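Left out: one protein chain. Kept in place: all the others.
== chain A ==
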């Protein structure tokens, strides 16, 4: 009897599961997004990872937008016009914009937002850390003065979300950090509804938004936290999710070419497996040894692992990035004889080294496996250790590991210097191998002040050459991002200068 009841219970449970699944699949006004993690904050001043930007980018607006097809082309958003005069930038703001709570947006909000961001100094603040002061000229005009002339301010402001000064003033004690961590009031296309810890964040469409939605937009968005890539792929394929980020490439290609799906392809930064070598710890503190690893690395294996949907990088700035000197850089390819010669020069035959890999990213682990296999041909032993991200980056920073695998991060759509600031400059959070070169430091500081694009391009190449010649990084491959999109929906575009994120306001049901 008990057994029969149990079976009945399971059957009933499955049926009910089926009912709720069907309800989602048929609900054309709800968009279910499978995100790779749960935000630790939804405060735009602190958001720093993909699944936090999923929320902040859709709830808040920025002063400037940019053309996804050409990131150097800036577009109006909350600011309709802007001019630069040396160190002073003037922005004319859009009239008639309101926050989700109904309060109007004006220049006071811009000042309060930027002042708060710089005071907190976290998240994306590094994009605008050359701001010296923000002045309200009139309710619809704001003036921003930078510490030195910079050509990239408007471009970098395309990542900075605008908050309400009323909210900031109301929660002054801790810069509003406690409140903004889990509450949101923006001017953006979607409003924050609720955050069910461990499960999802719910948003609803802001029908008073100043921008234009496509036909049949989604009225409700459920941003689900699904940490396992295989589960995201399964759910997308099965119809439980309308879209998912970070779907493993093999699965993305399989699902994207199956019936009922199509593929969206593009560039992004997150998926690059770049191997950073520790400049302070033997044997990778030896330049010739690093040279040997760079030359021994099997780049073709990486390209093949991405099923040909990747190219081999030649430096720190991808070719598609505005002003990239990549095309002028020499090709980096496997050359085992040259690698052996470099190893002999280093005097470090049969050396052993350890590589820390953030867990959960098959591409990163595979890049380390290829390094291990390539190094073995030189007689060098590489021990791989997969660890949670913080442990892995701490291991190399504290000289317990010789290498670290990560993507590149630059949220700016056209400021190439930001490739350097996080990864190659002293104190940069992702400068895990402790690279330092004073000439590079000076060049990166000078670059934004050069108005002439040709001159800037020359300096940028010099900066890239310094990093390439140091053999600090093995750029293993630059894969394309492939996102399978169900045929029942449309509008997804890949932001080339960001991680894989969904602009919910561009999505629609067919």
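Here, a residue touches a chain if its C-beta (ideal position, glycine included) is under 8 Å from a C-beta of that chain, and two chains touch if they have at least 3 such contacts; residues count from 1.
Here, contacts and distances are computed from a predicted model.
> Pick from "ABC transporter permease", "3-oxoacyl-[acyl-carrier-protein] synthase 2", "Integral membrane protein" or "Sigma-70 family RNA polymerase sigma factor" the UniProt protein name of the chain that isn't shown here.
"ABC transporter permease"
> Out of A:255, A:342 or A:375, point to the residue that touches the absent chain in the complete complex.
Touches the omitted chain: A:255.
> Decide which residue listed in A:43, A:109, A:202 or A:237 touches the omitted chain of the complex.
Result: among the candidates, A:237 touches the missing chain.
> From the listed residues A:387, A:449 or A:462, report the one that touches the chain absent from this view.
A:387
> Hey, which of A:29, A:148, A:196 or A:304 is the one touching the hidden chain?
Among A:29, A:148, A:196 or A:304, only A:304 touches the chain that is not shown.
> At which residues does chain A meet the chain that is not included here?
228-230, 233-234, 237, 248, 250-251, 253-255, 298, 300-301, 304-305, 359, 362, 365-366, 368-370, 372-373, 383-387
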